[in-house]
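The complex is shown incomplete by one protein chain, all other protein chains being positioned as in the whole.
Per-chain numbering from 1; labels A and B assigned in written order.
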Amino acid sequence: MRRAPLPLVGVVLLIALALGASLLSPGDPLAGSADALLPPGSVGHLLGTDDLGRDMLAMLIHGSRVSLAVGLASSGVSLLLGVLAGATAGWLGGWADAVVMRISEFFQTLPRFVLALIVIAIAGPGIGKVILVIAVLGWPQTARVVRAEISALRGAAFVDAARLGGMPAPLIVLREVLPQIAGPVLVLAALDVATAILLEAGLGFFGLGDPNLASWGAMLNEAQQYLRSAWWMSVFPGLAIGITVLMFNALGDRAAAALDPRGG
Amino acid sequence: MSALLEIDGLTVALRDGTALVEDVSLALAAGETLGLVGESGSGKSMTAHAILGLFPAPYIHISAGQVRVDGVDLATLSPAARRAIRGRRVGMIFQDPSSYLDPLLTAGRHIAESMRVHGVTDRMPERVATLLARVDLPASAAARFPHELSGGQRQRVLIAAALAMEPSVLIADEPTTALDVTVQAGILDLLRRAAAERGLGVLLITHDLGVVAETCDRVAVMYAGRIVEQSGARSLFRAPRHPYTQGLLASVLDPGRDSVPFAMEGSVPPAHAMPAGCRFHPRCPLAAGRCFTEVPPFSDGVACWHVDEAASGAWSRP
Partner (left out) sequence: MSLPAYILRRLLHAIPLLLAVAVMNFMLIALAPGDPLTALVGDFPAPAEYVAKVRVDYGQDKPMPVRLVRYLGHLAEGDFGYSFANRMPVSTLVWERLGATLRLTGTALGSAALLGVLLGLLAARRAGGWVDRVVRMGSTAAYALPEFWVGQLLILLFAVHLGWLPSQGDAPLRGAASGWAGVLEGARYLLLPAFALALRYVALIARITRARAVEVLRAEFVLAARARGASETRIMLDHVLRNAAPAIITVIGYNAGFLLAGSALIETVFGWPGVGRLLFDSIASRDTPTMLAILLMVSATVVVANLLTDVVHRLLDRRVH
């Protein structure tokens, strides 16, 4: 693993793209024009326009914001929930452990996409709600990993030392134990980002995206009606989703391989 | 005595050329049990694997020498023809019977597999029951999964599977090492019987000299990938000639009534850091002169520059 990790470079570039969207974009992604359904390579519209004459490139660049915001924020929130629940269960053991594990088992049974779809359909669209729903459905896996690692470390010598030193339990977990298990948890978080981006795209495709934001999933929803006349409306947003998800998956896989003691 | 199995100048190496086994020659006749002895790391197991052309990792290969079964050089055979020899002419059993049995297959399926892969498919339950009886297991054992059997029973199942096609050679790689002492005797007895009753040639690989004394007609002693001494079992135990053999025997046979049991210092050097000259010289009390620079040739049953001095005992005992 001496090479510069390509997935990491890709993810950094994507984040830069999302942050600098207003500067990099050739125009307002939501401004329509009379030039509807222009093919790629048209003057002033490198990747063409959609059915409302909106610039595809501008929409794609701005769409990265929604995908990354949902991906990163929901994975961050679910990471927080998962670590909290897993640490509680693993550290306390006993009934607290049993309760947390039963709840996480229940959440793992829930069909994430269908449930997210219906919750958003009932509650109404909004990027904050999407983030929250995806995060709430995503924490159990992190919780399980954290719990297993923490209950294994609970009896370790350095933990005993800290306890004898009078350090309060939450502080021991935070300062001594969590840094030890950061690796596998971050791997999960990277994979979670990828899953969340796919879920968000699916919601957008079902027409449940925020109507005031350009998003890749919503673009594919629009494209569905114009498959026979405007292939570019489908091809570019799909590629954008695929590449983004691939980057985060690869990042997680790479990190997992680097952490593998067998030297994978 | 015609040789069933002949190994001639066999060298087994890693991809980078590091030799694990070097210039090993052995011959095995019908009905004979040949012991291949040495400490762990001496290359004895690698030699056993080389006979069937099966190595535990893909980066190990035969780089020189021949293995002949019934006079046929295995290297000249097609992969399919080589496969036809495995199990049918040469059977093999292994050290830890629990990891060499598929945990999801019954004992009967293992034994049946030996026959199926060589085209025998009829009267299977009957054949399996007969084979189980030969290794002193009841027919009902056929339906047992490995985790439902004891260590000794598992080894018996592996022996039954190895003998199913009536091979003429059986390679037994540390067959009793992983078993309880009480179980070992039964397994060794089984091997002895097979050799005596069916003219099976057995190549018994072990580090346990007690096992050799009980079972073998002849013994070859390996050290650091080479054979250092080879002779009849009786004469080897009575008058070992190589300093290494003497050390090995002393560490077992020295009764050590009041004294500390004898132990050779040091251990087998790793394959990538072999000393020049005689490989045993760093540990040998007689090492001098050529020992440091020239590999002693194997002649008259021993490979030592100082075989005459060693005759009176290389190690001065306390």
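Keep this in mind: contacts are C-beta pairs under 8 Å (C-beta built on N, C-alpha and C of every residue); 3 or more make two chains touch, one makes a residue touch a chain.
Source: prediction; values computed, not measured.
Counting contacts over the entire complex, the absent chain touches A, B. The residue touching the chain not shown here, chosen from A:A87, A:A194, A:L213 or A:A255, is A:A194.
In the complete complex, the hidden chain is touched by one of A:V100, A:L132, A:V159 or A:L220, namely A:L220.
Panel shows subunit A; residues 105-106, 109-115, 117-119, 121-124, 194, 198, 201-202, 205-208, 217, 220, 223-224, 227-228, 231, 234-235, 237-238, 241-243, 245-246, 249-250, 253 of it touch the chain omitted from the view.
Contact between subunit B and the absent chain runs through residues 52, 54, 56, 80, 83-88, 91-92, 94, 96, 99-105, 113-114, 117-118, 145, 147, 158, 161-162, 165.
One rule holds for everything that comes next: only the chains that are shown with their structure count from here on.
Mean C-alpha position of subunit A lies 57 Å from that of subunit B.
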